[in-house]
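For this depiction, one protein chain was excluded, whereas all remaining protein chains were kept in their positions.
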Amino acid sequence: MTDRITALDLARAELSEATKAYFAKCEEKLGLVPNVLLAYAFDEKKLRAFTDMYNELMLGESGLSKLEREMIAVAVSSINQCYYCLTAHGAAVRQLSGEPALGEMMVMNFRAAGLPERETAMLEFAVKLTEEPAKIVEGDRAALRQVGFSDRDVWDIASTAAFFNMSNRVAAAVDMRPNPEYHAMAR
Amino acid sequence: MTDRITALDLARAELSEATKAYFAKCEEKLGLVPNVLLAYAFDEKKLRAFTDMYNELMLGESGLSKLEREMIAVAVSSINQCYYCLTAHGAAVRQLSGEPALGEMMVMNFRAAGLPERETAMLEFAVKLTEEPAKIVEGDRAALRQVGFSDRDVWDIASTAAFFNMSNRVAAAVDMRPNPEYHAMAR
Amino acid sequence: MTDRITALDLARAELSEATKAYFAKCEEKLGLVPNVLLAYAFDEKKLRAFTDMYNELMLGESGLSKLEREMIAVAVSSINQCYYCLTAHGAAVRQLSGEPALGEMMVMNFRAAGLPERETAMLEFAVKLTEEPAKIVEGDRAALRQVGFSDRDVWDIASTAAFFNMSNRVAAAVDMRPNPEYHAMAR
Amino acid sequence: MTDRITALDLARAELSEATKAYFAKCEEKLGLVPNVLLAYAFDEKKLRAFTDMYNELMLGESGLSKLEREMIAVAVSSINQCYYCLTAHGAAVRQLSGEPALGEMMVMNFRAAGLPERETAMLEFAVKLTEEPAKIVEGDRAALRQVGFSDRDVWDIASTAAFFNMSNRVAAAVDMRPNPEYHAMAR
Amino acid sequence: MTDRITALDLARAELSEATKAYFAKCEEKLGLVPNVLLAYAFDEKKLRAFTDMYNELMLGESGLSKLEREMIAVAVSSINQCYYCLTAHGAAVRQLSGEPALGEMMVMNFRAAGLPERETAMLEFAVKLTEEPAKIVEGDRAALRQVGFSDRDVWDIASTAAFFNMSNRVAAAVDMRPNPEYHAMAR
Partner (left out) sequence: MTDRITALDLARAELSEATKAYFAKCEEKLGLVPNVLLAYAFDEKKLRAFTDMYNELMLGESGLSKLEREMIAVAVSSINQCYYCLTAHGAAVRQLSGEPALGEMMVMNFRAAGLPERETAMLEFAVKLTEEPAKIVEGDRAALRQVGFSDRDVWDIASTAAFFNMSNRVAAAVDMRPNPEYHAMAR
């Protein structure tokens, strides 16, 4: 933790007991405290807003599996070339799927993965929403419904893709560095 | 409220007392409940995560004035051509600035506004972060510091621009409709 | 008229009687002399060439209604982010349609308007012609004929979209300022 | 003239005496009637508006030489990949300059020509105005003044580049065919 | 050969007898030694690797005619705006086809040529591969098979388009100058 985590010099207050406990739980479950949390920790209100949204989205109930949500995260981050998110969430795809090559294909070009039509439709929507949000039309939503997604699933696909369009940009703006441990995980 | 707010058909549960109270407060302070809140209300956890982050970012303490944060919101939404956000936050720029033309310039092309160097640098950063996040380098952060922004301000500029890159995409994905009242406000 | 209209310093000759009369007629009919005319007035030959083409195109006989031509003007100007044309022609859409929100949607993202197939096809053609003129093929013309446009209408859609690709660029090149009165019109 | 000139089927009225005379003059001076004139001839008002603007711009008084204006025409048409304009105006650059290779370089990539700084600045402005009109700022005008252009010259550079952004799009929209004679001229 | 061929100053060793003979054969068959060969001649190993690949690809056995391969070369070079390749291979299309206008259309915009469906499909594939290689999917290969291309032909279309994406970039990087003789050939 002596190495810098972002390019910004932000005075960090003493962490609250709640935050310390949260970080301890991360350490225990993941073997590390993700640097994105340390980056936000200079202001606990911001940290909490971020983690609340993140946890609800990525870990909460959804018609999408956790792996599917991570695949969206990585495919979006690939377009935005976000070093932090590709590293951390690429590792998550490798772990959740048990297929190291799948994580690599999400990082490099999801079209190489030859996915089933459900996942292909899901990622095509996420990618169009990332690249040309202004051009989304009813036909794009219809394509998701056609492969079996409910309207609630459409919301979750959209929210997940949108969230990483946010966090990719926070990471890029401050040059956020991923924990080095991610690189070797689940290879 | 009989007209549709999004293109999705999402069953909405009975609102909790806390949410009813929050909407009543919106009604009282703004004269309306922003449709984005109604759109998220199908799931109160998602609604709360969204409002917590939004309120912290746009109304919390910051070296950026509220008007500056709204200017970032609109300049980003202009690139993404987000009808919902341009309408709602365009109105906010008109109101906070007392200059209707300023709101229009943020919607149409911020470069037309001939802003002072502080605001120009702030919006140039927000626009580059929106258009080419992968190409942000140290020089971009240095340009913000040079016109007087602190590192904490850089975080806030980045977070605000990033947040609207998220909400622009949620709105585009579900065809979110702004409250019609915004159009006539502060003209 | 003391404020600058463009970023260029162009010596203006005494206006001819014909031009004075034309401007007086504008004042009477529109309540103002559009700044674009004052910008061209440094050279009456250029002014006349511009107004002749403009009037023939936007006010002459056509299978397109005046509102449809103004919608094309604004949708094209939205892509080119032209402050002058979005302001002046956005006001025209609001006035001709009697629907302020329609003007806003043309400025922000025409896809939000959920237009009938005729207008959607018309604007999709105008937008493709603006963004990727080299990629127009016979199929694009066929799509217009299919929703009922005649070949003469195709010419008018093309000419109108093309004209604003010209005037957007003149306005951008010289930083042309719209008359402030437009902002409050027909809200 | 039996071959089609555009992809549109536009009933052509009998030409007026004035138009016949104008075409005869073209035939005499150029050895042909440019197809663009025949394309517009279905409506003499449109034809006259086009030729008035074209002649004023390309042949009228200006601080830019006729060759310089043709160079702008071709460099702009190169970006828009306009077959009609590249053919007709490429021939004009070859003729006016007496350097066939110069015409080819304008068609293919003006940067290959290694032009003096005046022409380079002129074409860089025309190209930026074509590709990214929304991003023109005062610095772009200043760069033209710095190499000796007057404000009036800036207007002419802008108007010429803008005009071909219009006519490139009319030609693309209707698949306008150049007179075959252009290909062999001034080689 | 006194004029410079590239922007680089590369010491050229004495040519080997084999290379002298090869250049003599070019002179005899083409009337010139293509400047690209002189550019590579500073290192005979590089020269031989280039000519081996080039000759196999453009002159070897293939289901594509030599003209078709040259058409791909020019259509690709048009997107990359490569002055060297457009000049040299534009001349080849004019020569092989006996239709000067065909060469011009490949240089300017292949869509203007109204080609049969086989050539159209071939060039659409080459252009997509040039502009958006990451977005090639099985459907793109299927479109080639549908108009009668074998899998081996698909390889040749791909390799030819890919090769010119390489040589366009070598030429751009070093400002390679085409032999002036090309301009007047086969007009």
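Per-chain residue numbering starts at 1, and chain names A, B, C, D and E are given in the order in which the chains are listed.
Throughout what follows, a residue touches a chain if its C-beta (ideal position, glycine included) is under 8 Å from a C-beta of that chain, and two chains touch if they have at least 3 such contacts.
For clarity, every value in this text was computed on a predicted model and none was experimentally measured.
Visitor: Let's see if you follow the contact definition: name the visible chains touching the chain that is missing.
Guide: Result: the unshown chain touches A, B, D, E.
Visitor: Using the touch definition up top, pick the residue from D:45, D:111 or D:152 that touches the left-out chain.
Guide: In the full complex, the listed residue that touches the missing chain is D:111.
Visitor: Of the listed residues A:59, A:112 or A:147, which contacts the missing chain in the full complex?
Guide: Of the candidates A:59, A:112 or A:147, A:112 is in touch with the missing chain.
Visitor: List the subunit D residues touching the unshown chain?
Guide: Contact residues on subunit D toward the absent chain are 109, 111.
Visitor: In the complete complex, the non-displayed chain touches which residues of subunit B?
Guide: Residues in contact with the chain left out: 134-137.
Visitor: Where does subunit E touch the missing chain, residue by residue?
Guide: Given the touch definition above, subunit E has residues 7-10, 42, 45-46, 48-50, 52-53, 56-57, 60, 80-82, 125, 129-130, 133-134, 136, 138, 141, 151-152, 154-155, 157-159, 161-163, 165-170, 172-175 touching the missing chain.
Note that in this section only the chains that are shown with their structure count from here on.
Visitor: Report same or different for the subunit D and subunit E interface, where same means the shared residue numbers exceed half of all residue numbers found there.
Guide: Answer same: the two copies use largely identical residue numbers here.
Visitor: What is the chain whose Cα centroid lies farthest from the Cα centroid of subunit D?
Guide: A
Visitor: Centroid of subunit A to centroid of subunit E, CA atoms only: how many Å?
Guide: 43
Visitor: Calculate how many whole Å lie between the centre of subunit B and the centre of subunit C, each centre taken as the average of the chain's C-alpha atoms.
Guide: 29
Visitor: Where does subunit C touch two or more other chains at once, residue-wise?
Guide: Residue numbers touching two or more other chains: 81-82, 109, 134, 136, 175.
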